[in-house]
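For reference, the structure discussed in these notes is given below.
Of the protein chains in this complex, one is absent; all others appear in place.
And now, chain A:
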Amino acid sequence: MKMIRNRFGNLSRVSAQLQRHVQQMSTNAAAAPEEGAVINEFRTAVTNPGEHSALQVAKFYTIPAEQKKQIFAGGGLPKQYEQQIKTFTEACLMVRNPALELLQYIKATDLTKPVVRYVLYGENGTGKTLSMAHVLHYGALNDFLLVHVPWAPNWMKRPKEASNAAGQEGMIDLPFDAAAWLVHFKAQNSQLLQRLQLKTSKEYVWSKRESTPAGSSLIELVEHGIARIKYASETTAALIAELKQLSTAGQCKVMVAIDGFNAFFHPVTRIFSDNKQLVTPDRITLTQPFLDITNYDWTNGVCILSVDKIAMTEGHMDSHMPRYLLGQEGFEHLDPFVPVLVENYTDKEFHSYINYYLDRHWINKTPQGFEEQLKFMSNKNPYSLMQLVRAL
């Protein structure tokens, strides 16, 4: 029942006409579990990722719409998966082994020790981002401040605007992207920030007239960055430095999640300076804070990073292994890290996913052997499967 209520809550935000239409659909779809009063075998009622264990492997759990909006409103789920969520009117994630492994590590972590860096890697479309989303959900529910970059290569590949940094010579600011990230940070953490009442440790002077005094709350800092887009990059750097200090002091826990982390070390970007020279990531002001927070010199946190072939550019996509994608510099920055492999579906997961699609009436025609056929055509790759069964 809770699930259905959530779905209605979600729908109330959609336009009235669509609402009526979809409501009809969802009530029809919801009829099945109500009748049997038992949950389908491919679903699990455990919606708290902290309670997930090997029992729930290959089963779907639903992220409540409120939480989904809080965590993933600014990105974090792949676009096509987002569309699928909208179509199915429920945000379902499959409990899979890489995420479980990470959760187990995080739960057992000694937070007084320097942060441990976990690196998700795997072929294209195997579910690195969704594994990260699963862990993010855990972090949000367990009072971790989320420092989440939904897709780092966006900054290097398609920045909204690039301007020369005011303070530092030869550096490039991405003010709009930095502000967008601050908005994302605020959306994810505003409740927790209000509860924790974190204060800045020193005064930040932005210009002659503007400054953030020491002892002001972090929310004020973030809001200043959002309001004064010109200083968004500097605000980001300040915010991250503050977070490192605060968490080392034990005032908060921080979960860093950066998708496509190898983009910070890939020298090819699409940003050009005034004299039409290519700007390497180390000359972007946003890079340094995120490299700082993935360093091992602070405590009370976890780092979940993912390395991805797609974060690279043409000619650099030969392997999905972390050392290749990070390069020497990146490897030295992260070493020692814990690599976590994300693989294609197992048979059980694949079967479960097909059942889910059937349950959502997404697969309508079920001729003899269609599951085997899909299995061979997609090679059990999650993204390939989604593409194969997508709408035209």
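Keep this in mind: a residue touches a chain if its C-beta (ideal position, glycine included) is under 8 Å from a C-beta of that chain, and two chains touch if they have at least 3 such contacts; residues count from 1.
The criterion applied here is as follows: contacts and distances are computed from a predicted model.
The protein name that UniProt records for the chain not on display, among "Queuine tRNA-ribosyltransferase accessory subunit 2", "Anaphase-promoting complex subunit 2", "Casein kinase II subunit beta" or "28S ribosomal protein S35, mitochondrial", is "28S ribosomal protein S35, mitochondrial". When the whole complex is considered, the residue among A:Leu141, A:Met321 or A:Ile363 that touches the unshown chain is A:Met321. Set against the missing chain, the residues A:Gly170, A:Gly315 or A:Pro336 yield one that touches it, A:Pro336.
Interface residues of chain A facing the missing partner chain: 104-105, 108-110, 112-114, 116, 296-297, 299, 319, 321-324, 332, 335-339, 341.
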